[in-house]
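The complex is shown incomplete by one protein chain, all other protein chains being positioned as in the whole.
When the chains are written out, they are named A and B in that same order, and each has its own residue count from 1.
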Amino acid sequence: MTAGAMRITIGALVVVFGLVIMGAVAWLTLSAEGPEQPIEFMHSVHVEQNDIDCQFCHRNVETGAEATIPAVEQCMICHKVINGENPKVTNPLHVAEIAKLQAHWENREPIDWVRVHVMPDHVRFVHAAHIKAGFDCATCHGDVGSMERVKQVRSLNMGDCVGCHRENNAPTDCTICHR
Amino acid sequence: MRRRDVLKLAGTSGIGMGAAVAFAGCGTPEREFHIQSPVDIPEDTVTGLDAWYASICQDSGDGSGVIVRVKSGRARKIEGNPDYPLNRGKTSARTQAALQTLYNPDRIPNPMVPRRKRDSSRYRFMRWDEVLPEFQEKLSAASNGGIVMITEPVNGHLGMILERFTQNIGARWLTYEPLEKAAVRQASSLVFGTTRVPQFDIANTSYLLSIGGDFLEGGDSPVHYGRAYGNFRQGAGRSRGTFAHFDTHLTMTAANADEWHPINPGTEGILALSIAHAILDGRAVPAALQPLTGGEGNLEAYAAEQVADATGVPAEVIQRVAHDFAAAPTAVAMGGGSAAGHTNGLFNMTAIFALNLLKNNVRQKGGVLLNAPSPLEDIPAEAPVTSFQDWETFLNEVDNGQVPQVLLVHGANPVFGLPGVLNAASVLGRIPYIVSFSNVLDETTALADLILPDHHFLESWGTSVPPLGAEYATLGIQQPVVRPYHQEFDGAAGTRAFADVLLGLAQTLGGPLTEALPWESMRDAIRASVDELQARGEGSVTSDDPEVFWLSVLQRGGWWVPAESVSPAAPDLSSLQVAEPDFSSDAQAYPYHLVVTPSVLLGDGSGSLAASPWLQSTSDPMTTGVWGTWIALSPKTMEALGIQENDIVRLTSVAGSMLAPVYPYPGIGEGVVSVPLGQGHEQLGRYAENRGDNPLRILAPVVQEQTGALAWSATRVRIAATGRRTRLPRIEGITAPVQMPDEKTFQITNES
Partner (left out) sequence: MRQAAEGQEQDTSKPVTSIGRRWGMVVDLDRCTGCQACVVACHAENNIALNLEDVVLQQRAMNWIRIERYWEGEYPNVKARFLPMFCQHCNNAPCEPVCPVYATYHNREGLNVQVYNRCIGTRYCANNCPYHARFFNFWERDLEEEQREYLNPNVTVRTKGIMEKCTFCVQRIRKSEWERRHADEELQDGDVAPACVQACPTDTLVFGNLEDENSRVAKLAENKRHYRVLENLGTDTNVIYLKKVDPHASETAPAHAGAAANSGRNSA
C-alpha cells in the first residue's frame, strides 16, 4: 500500500469512526430512557399529579434566554413541609429522594443535574422569544409533565431548528442563533 | 450563595445562552454537560434579566459613575452611568478594564504573613481571627505618634474615616500622589480663590488655549473633558471651537489641537505673560495681576519679541494666539501637565490661569466654572496631599532613628513612585511592623509583615465627590455590585473591606475613637449620611420614606443637587514669586530634558492598572507601544547619537539610570526625551512584573520651592547606547488599510 493510499484509508477510518460516534451520541440522546439524575426528580408527580405550572419552577422562561433550573431554595418552598414527616408522602422512593434534596439544602450543596438538552456554545437559544411567539414548552421538550425521567424527544440539531423556523416563517439568518 | 456555588453556576448556567465555556469543535468541556441548581435563588434568576447595578469606578482616577452588568453572580461589563453628572454615561479605557482588576488571578485571596521578615517570595495564609488580635495589640501598644498611615489621596467617606481614625488614634497620616498637582491646586487658590481645580468649560467655549494642559489623557477627568471636547468640536447648535496648545512635545492632547507649538520646558509662565502682554496691548496691568510683573509694574519685559528665544515660540505665534484669545466671543486658558512640574510650577500655573482674569471669564459659560462643594459638610471633597518635601522629611526622620512602631499602607505605593535616591524601600523597611491593606502584591506591600487584603471596589461600599462638577453638588455612591470573589465563609478567610476593618478597630479599641467613628460598617456610615440628605427634601432623588430614598439613591448611583453659585474670592497673587525654571543639573553633563508622561491607559503607575492585560495590550495612542517602556526621541537626536530604533539606551540623571528601547518620535524636539509612566514594576503579578522600566525612579529629588512638591519635570538626563537591541511590542505595522494611489485613508477638510 502506498503512503498516499494509507493516508486515504486512515482518513476514511477517521470519518467512519466519527460517524459511529455521532450516531451513538444521537442514539443515546434520543434513547428511550433519559440520563440518570443525582435526584430521581419526577416531573410526572409534580405536573401530572399535582398540577404545578412549568413556570412555577422554570420561572425565567417568559422573560429570559434561559428557562433556568430552580435553586434548591425554591424546591424547599414546598419541600419544607412535603417530606418524609408528612403523612401524605407514603412512597418510600419519594421519601428517599426528598431526603436527598433536604441534605443538599442543609449542607448548602448545589445540585449538579445532568443536562438533557445540550446545545453547543456557539448556539444562542432564547426561551422567551419562543414562548412569546406562542409555542408550548411541549413543542420542543415533549410531554415532560408525564415523564418520570426527562429525556430528549426531538433532535434539536440545526436542521430541526431551521426546519421549524421555515415552517413558521421565523427568521433564518445565521445571526439569529450564532453570534 | 457562596463563592464556590457562584463559581459552579457561572460555569454552567442555563441552556445555550448561559455557559461562556470555550467553544470547541471537538470535545466539549465536561461541565457543559451539567446544569446546576444553586442553593439560593440568584437575583437575576428572579427576573430573568441581566441585573445592572450603579456604582463608582475607582480605577479611572476620577470616580466615574458606572453601571455594572451582573449575570450569574459575576460582573460582566461596565458601562458609564448615564445619569451621573461627571461622566454622563461615558467611560474611559481604564473604567472598561476594571473587570480585570476585579477578576485578577494575582489578587491576594486571604490575609497572609511572610514566612521570613521582608521576604516577599513565600507567605503563609491566615484567617482573620488569627491575625486581628495581634494587630490590635500592636496598635494599642504603639505610643502616641508611633503609628503612620499611608494612603492614596482619598475623599468621600473613606477620607472622612481616615481623618477621624488617624486623629483619634494619634497616627500620622501621609498621602502619596506620584505626579503632584500641588502647583495647579495652589495656583487655583491664588487666582480663583478655590483650592479645588476649577472646571474649564471647554464644551461651551469658542477658543481654548492650553499651555501644557493634558486634560485628555491625565488631568482631573479625561472622560469628562473627552465628552466636553466632542461638544467643543462638533456639538449641535454651536460653531466649531478653536484649540491652540503649547507643550514640550506632541502629547495626545496636543495632537488634538488645531495648532500645536513646541515650547522650551519651564518657560510656560513666561509665554503666558507674553500672551497677556499682547492681550493688554499697551493697557495697564490690572492691579490684581501686578505681582506677576515681578515688581516692574508692566509686562514690557515679556513682549513677544523679547521672549521668543527663551520660550522657543516665534513672536508672531504669540501675537496671533493672543489676538485670537482676546477676539473670541468666549475663551478659556488651561494649564497643567509637565508645566506644573517645574521648580517654577506655581508661577507657570498662576500666569496661565491669570489669562482667564484678563478675559473676565470666571463663572461664565465657556469660561472657568467653580466646582460645587461637597453636599455634606463632614464629607470632604478634597483629599489632603502630603508634599514631597514632607515625605523627604519623614523618610529622613526614620533614617535618623525616629522610627515609628507601626506603618499602615492602603492604596499608595511610595516604594514604586518615590525617586530612587530616597531609598524608600530600605528606609520604610526599618519600621518594625508594617501592615498593608492592598489586594495585590505591590512594591510597598512586599515589605509588609501582615497583609490584610481589601475588597475590590466593585465588592465594597464607598462614596466619591467628583473632582469636577460645577453644575451639581454630587455624592456618588459605590455599592458592592458582586459578592466578594474571595469571600469569607464558614470561618474560611477571604478579603475584607479596608473601611470595615478600620471601623471594627474603632469599635474594639474604644475611647474617643469609638465616639468619632460610631458606625459598625462603611454601609452604616453611608446610610447615616444618606438619611441626612433625605431630610433635605431636594435633589435628584426625593422621598418621604428613608428606605425608599436609600434604595433610589443606590439605584441612581448617588445623589446630586443643582449647585448654588459659588462666589469666587478675589485673586490674591501677593505671595507669588516670579521664577525661572531651575534644573537639577548642568546642561553640559546632562543635555536632555526628561519629560515623564502619564499614560491614558496605565496612568502614573501607582495603582494596580498594570496588572490588567487589556490595558497592557492596548495601543498607546501616540506610539502604539504596548507591554513595555520606551524612550521617545527625535529622529534627529537619534541620528546625532548614532542610535537606531529599538536600540536599548541608558538614560542617566544625577539620581540614577534606566534602560529602555528607543522609539523614533516625530513630535519631539532635539533637546527633549519623553518616557511613559506605568511600567517597571518589580511586583504586581504576572502581567506587570519585570516589564519595562520606571522613570520615576531616576527623577532628581528637586523641590518646588513655593509648594514643597516634587519638581518632576526638572530632571535632565544624558543618553548612552548600550549596544543591545530588542523589539518593542507595538500595534502599528500589524494592520493597516491597503494604500490606494490618489486616495487618502484619512481625509481632512479645512471647512468646518
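A few comments on the model shown:
Rule of thumb we're sticking to: contacts are C-beta pairs under 8 Å (C-beta built on N, C-alpha and C of every residue); 3 or more make two chains touch, one makes a residue touch a chain.
Given the structure is predicted, the values throughout are model-derived calculations rather than measurements.
Listed by label, the shown chains that the missing chain touches in the whole complex are A, B. Touching the chain that is not shown, out of B:Ile56, B:Ile78, B:Ala142 or B:Val398: B:Ile78 (per the contact rule at the top). If you put the hidden chain back, the residue from B:Ser55, B:Asn104 or B:Thr629 that touches it is B:Asn104.
The chain omitted from view is touched by exactly one of A:Glu48, A:Glu73, A:Asp121 or A:Glu148, namely A:Asp121.
Those residues of chain B that touch the chain absent from the view are 7, 10-11, 13, 17-25, 71-72, 74-80, 87, 89-93, 95-97, 99-100, 102-105, 107, 216-217, 222-223, 226-227, 229-231, 233-234, 240, 242, 250, 252-253, 255-256, 258-262, 485, 600-601, 613-615, 617-619, 621-622, 624, 626-628, 634-636, 645, 664-669, 727, 729-740, 742-752.
Panel shows chain A; residues 63, 65, 120-122, 124, 126, 128-129, 132, 173-176, 178-179 of it touch the chain omitted from the view.
The rule we apply is simple: only the chains that are shown with their structure count from here on.
Centre-to-centre separation of chain A and chain B, using mean CA positions: 50 Å.
By the touch criterion stated above, chain A contacts chain B in their complex at residues 59-75, 104-105, 108-115, 117-128.
Looking at the complex, you find that chain B touches chain A at residues 2, 5, 8-9, 13-24, 28, 32-42, 45-49.
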